[in-house]
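Only a single protein chain was left out; the remaining protein chains are all shown in position.
Up next, chain A:
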Amino acid sequence: MTSFSCDKHRLHREGSMMEVSPSSTVSFREFGCEQTLLSRPDGSASFVQGDTSVMAGVYGPAEVKVSKEIYDRATLEVLVHPKVGLPGVRERSQEQCVRETCEASLLLSLHPRSSLTLILQVLHDDGSLLSCFLNAACMALMDAGLSMSCLFCGVTCAISTDGEIITDPTAAQEKESRALMTFAIDSKEHRVMMSSTKGSFSVHELQQCIAVSQKASEKIFQFYRDSVRRRYSKNL
């Protein structure tokens, strides 16, 4: 019985000083990603950022209930399952953020009256959860072969009490931060597709964080390219 070759790809931590502001550094925890690890979903991926890891599964295009169908587009449904307990209000708002990003990048009009279901399962939460959701979602949608107008990635920034901008914070850093922001950046023009913020910050700090996130997204997109290239070069 043939099995899909699962490819694990890891990117090691790089720290670099950005021109944006001398007090901010773009450093990520170690990344990892694995595609096609589940046999039943049409597309699946697992994304690891340091200790935070998320598994995503995609089914689609498939049959949709008549009450939910849209005559000219696919209906996208996103489900977030926390590790402990039943999904609550926090999971609903995370689902909303991921769904808006996916709807903006997927070509939904190619599959009218169909359903696309994206399920995200938290495997371990150590900070930057929403951006991990976004990255895993993008890799799973790619793995399922759904047409997208652009790829997207998620970057989380935390502003600490002394004004330092930390990218990809751990849970401990998030707790002590003054503000926490997650941005979804698209791959074509590096514009912000979705933003979710918590805490208080000035307009200048917001613009700085967006600039830092845009610089950081380049690394993530390069990681996507490398991992997909590695995966398919083995099969050839």
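Note that a contact is a pair of C-beta atoms (placed from the backbone, for glycine too) under 8 Å apart; a residue touches a chain by one contact, two chains touch by 3 or more; residues count from 1.
Convention: contacts and distances are computed from a predicted model.
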UniProt protein name of the chain not shown, from "Exosome complex component RRP45", "Translation initiation factor eIF2B subunit epsilon", "AP complex mu/sigma subunit domain-containing protein" or "Aspartate aminotransferase": "Exosome complex component RRP45"
Residue of A:S39, A:S67 or A:S200 touching the missing chain in the full complex: A:S39
Contacting the left-out chain in the complete assembly, out of A:Q49, A:T101, A:T117 or A:Q208: A:T117
For chain A, the residues touching the chain missing from this view: 1, 38-41, 44, 51, 55, 57, 59, 62-63, 79, 81, 83-86, 115, 117, 119, 121, 123-124, 126
